[in-house]
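The complex appears here minus one protein chain, its other protein chains still in place.
And then subunit A:
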Amino acid sequence: MSKHHLGEFEEIVMLTVAILYDEAYGIAIIDEMEERLGRKVSIGALQTVLRRLEKKGYLSSRFGEATKMRGGKRKRYFTLTSYGKKVLTAVKEQRVGLWNAIPKLVFNE
């Protein structure tokens, strides 16, 4: 497991990128997280994690087209790499494994 260690925030960012599929750029990711999780995220916090995940090879990115909005700056879209997908799945399986290992008693009370 230590091979694919993901921090909690990293995991959430990757999941959100996966949700947005083709539309995952900075502000969209922040908005999505805010909507789904009610979690305020600063651009700084998000961007550091995105760059780190990209460096680790979990995400890849490409530039979009320039528009008149955003001061004419292009968006950078992130997508999961296949390696990233594998890691994410592995993490999920670990979690599910843990959940399944909990004795029924604990949550039936």
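Going forward, a contact is a pair of C-beta atoms (placed from the backbone, for glycine too) under 8 Å apart; a residue touches a chain by one contact, two chains touch by 3 or more; residues count from 1.
Everything that follows uses one rule, which is that contacts and distances are computed from a predicted model.
S.K.: Have a look at "ABC transporter permease", "Autoinducer 2 import ATP-binding protein LsrA", "Hydantoinase B/oxoprolinase family protein" or "ABC transmembrane type-1 domain-containing protein" and point out the UniProt protein name belonging to the hidden chain.
M.R.: The record names the chain that does not appear here as "ABC transporter permease".
S.K.: Across the whole complex, list the residues on subunit A that are touched by the chain not included here.
M.R.: Residues in contact with the chain left out: 25-27, 30, 42-45, 47-49, 51-52, 63, 69-71, 73-76.
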